[in-house]
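Rest of the complex left out; these chains stay put.
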Amino acid sequence: MTPLNPHYQEVIRAIFSQAGFISALGIQLHNLGPGWCETELMVTPQHRQQNGFIHAGVQATMADHTAGGAAATLMPEGKIVLTVEFKINLLRPAVGERLRCRADVVKPGKTISFVEAAVYTLQNEEAKLVSKLVTTMTFVPVKP
Amino acid sequence: MTPLNPHYQEVIRAIFSQAGFISALGIQLHNLGPGWCETELMVTPQHRQQNGFIHAGVQATMADHTAGGAAATLMPEGKIVLTVEFKINLLRPAVGERLRCRADVVKPGKTISFVEAAVYTLQNEEAKLVSKLVTTMTFVPVKP
Amino acid sequence: MTPLNPHYQEVIRAIFSQAGFISALGIQLHNLGPGWCETELMVTPQHRQQNGFIHAGVQATMADHTAGGAAATLMPEGKIVLTVEFKINLLRPAVGERLRCRADVVKPGKTISFVEAAVYTLQNEEAKLVSKLVTTMTFVPVKP
């Protein structure tokens, strides 16, 4: 049994509010629960690559960080979450006004968690899957 | 034989200058040649995650885009380069004043290229490997 | 729209019956339909690694080949399917009498398809998820 961190709501909020890169991109925590996390992003020209599509790095950052949030809901107290590795598949060129991401822990663990995330573009209320990420995350002790 | 794009210098410069996300992050083209590309980034608080380390998404964006630059040096004319998928391994928490990235095409192709990239932190003239990325990129026709 | 190969039933049966490695391992086609494929394997000592668990390579082979079967149900005529790359996560040490695998095409395409597969151990009628694979597959012309 993986223990549920009783303070996970505030832990995950801090993971978002204290990450300068996430604030700079405009990625916002949307919803969360034990083993999952959802985020949103309003797309601007600063998120684009050279052909006008939403940059793979924006999608990867959003999916990685949302996966970290999902993992941290099941993280033992006194630990922090770090990404060991991730893989992302870009299924189609991404165009849209907003991005939404949903991450789910597939296999929780005390030191290693396996998490999946999906990124969708939202345009005129239509959601389209644009990328999928799988990641291995680890929990390490907080350094004093 | 993979043809060398005779205009690759200007093609790759445009891939960097016209990508809003790359400018916003401060990723700069450092050097390039047939089958390879190098970039640099001055680290600021806006590149950090919640524990003060350089965000995995910054490293992934830099490695992905530099790999795209490397692939595009061997890209047929009239095409653009898109990321099909990538995987990144974060080898250690990244701390430093600057990031440097080097990407090399391992297997070029007419429609699919396999590229590797490495990201280093630079601190007091010492380079330390912090992440490695492998990626599949594809060349598609420019839409009119 | 991705065209459905009208002869996909016989195409996929040949992909299994003509692959020496698949026969040698004992991987059997169980069921298939447009965009998906299922296989089974009776586990023997020849499938084990040094600690008695089912080898990661057995799981990877089964998931890769089943994914190829799923992709080929949507493959244009006159083409063959080849694996560009795959990533597999081993969620727990695998122990059991039988393996079952299910693969689904997530994003079909004319030349590149993105497929996911899951491998389960079956023991006393209980199925347990042991590994998940994601893969990029490509369709290339048959050489005369």
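For clarity, chains are labelled A, B and C in written order, and residue numbers in each chain start from 1.
Here, contacts are C-beta pairs under 8 Å (C-beta built on N, C-alpha and C of every residue); 3 or more make two chains touch, one makes a residue touch a chain.
All of these numbers come straight from a predicted model, not from anything done at the bench.
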| item | value |
| --- | --- |
| Homomeric complex, total chain copies (3 given) | 4 |
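In this section, only the chains that are shown with their structure count from here on.
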| item | value |
| --- | --- |
| Rounded Å distance between chain A and chain C, as computed from the means of their C-alpha atoms | 29 |
| Euclidean distance of C-alpha centroids - chain A vs chain B, Å | 22 |
| Rounded Å distance between chain B and chain C, as computed from the means of their C-alpha atoms | 32 |
| Chain A: positions in contact with at least two other chains | 87, 89 |
| Contact footprint of chain B on chain C as seen in their complex | 84-85, 87, 111-112, 136, 138 |
| Contact set on chain A toward chain C in their complex | 87, 89, 91-92, 106-107, 114, 129, 132, 134, 136 |
| Chain A contact footprint on chain B (complex, rising order) | 14-16, 18-25, 44-51, 53, 55-58, 60-62, 64-65, 80, 82-90, 93 |
